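With one protein chain withheld, the remaining protein chains of the complex are depicted in position.
Up next, chain A:
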Amino acid sequence: MDAVERANQERAKKWTKEAKIGEGTYAVVYRGREAATGAPVAIKKIKVGQFKDGLDMSAVREVQYLRELSHPNVIKLLDVYSSKANLNLVLEFLDSDLEAVIKDRSNVFLPADIKSWMAMTLRGLEFCHRNWILHRDLKPNNLLIGANGELKLADFGLARDCADPGSKLTSQVITRWYRPPELLFGARFYSSAVDIWSVGCIFAELMLRTPYLPGESDMDQLKTIFRALGTPSEEDWPGHTSLPNYVTLDHFPKSPLKLLFTAASADALDLLGKLLIYEPLRRISAKDALHHPYFFALPYPTHPSKLPKTTVPMAPRELQEEANGLGDRTVTKPGRSLKRKASDGGGPERVARSAARRLEF
């Protein structure tokens, strides 16, 4: 037997699967344990054999970024091994997620609790951005919560690096309700600011206990945003009218956030406003957000172990129609010319919509 295959089997033996906790067409998730210690883990088995292009892009992304990232607020990829034609990702086991906690009506959130979740989310995100990685699917459902109350960013199936400012990206990312206006207008060059908008939506949801901007279609999403925050003027967001999918929409007036978020402190509203600035370049960064006075004012964030939890067991995650199974591909066409492209990633990205379904975990 080859050394590589032997090493793989050694790794596989370190983990045992106990029960299936979720299934999709692309992956099955098991609750499992580390054989030596009995410590609980989650094992995500990705069916590889069925893809005609081999290892699936979202699996590749998840593995490649989680392999590099190590931070208390980012889910840990403990191991990777293969079994037959399947890829097994051994992940830290976390029993709940922020969506379940928000939905549990028996929970009462104190302002300090919200501050704690926000701090953990932004710390994890700042770390990703510092490593030039965009998450591109932040939502309460992807913020997992451990038994000790710690929050961790999970599901990196849509993540990608953003170190090269010239590369064209797909605008078909981020679950609609958390998607920023520049993506809804079809922007193909964007930055870490897209994740920040999602964090703004999550912040608002934590205060409202219901999704803040629940649009019913992409078009309706823009309307929902503008109804809540006012239609942007050229001054608010220079150049937005020249984005690829720009459409003129009804003019909604701006109204102060205070009207809806009646219980929020002035600091909280100021941070929320900065997370939801229309112009991506002026939207606050994760790092600056962590230095915002909100985090230094009383009440201080609740210790993770004292945060509200949910007793409702985490339901197997629903399967979502993935907007872009292939994500941002630059489909390269063969040709006779031996000329190289001028820069990395300068090619056109084809946004391919695929029917591939993805298991959210």
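The rule is short, and it goes like this: contacts are C-beta pairs under 8 Å (C-beta built on N, C-alpha and C of every residue); 3 or more make two chains touch, one makes a residue touch a chain; residues count from 1.
Simple rule for what comes next: contacts and distances are computed from a predicted model.
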Missing subunit (named according to UniProt) among the choices "Cyclin-like domain-containing protein", "tRNA-splicing endonuclease subunit Sen15 domain-containing protein", "Eukaryotic translation initiation factor 3 subunit G" or "Vacuolar protein-sorting-associated protein 25": "Cyclin-like domain-containing protein"
Residue touching the undisplayed chain, where the options are A:64, A:107 or A:265: A:64
Which residue of A:52, A:105 or A:251 touches the chain not shown here: A:52
For chain A, the residues touching the chain missing from this view: 2-5, 8, 12, 17-20, 28, 30, 45, 48, 52-55, 57, 60, 63-65, 67-68, 70, 80, 82-86, 88, 126, 130-132, 160-161, 163, 167, 326-335, 337-341, 343-347
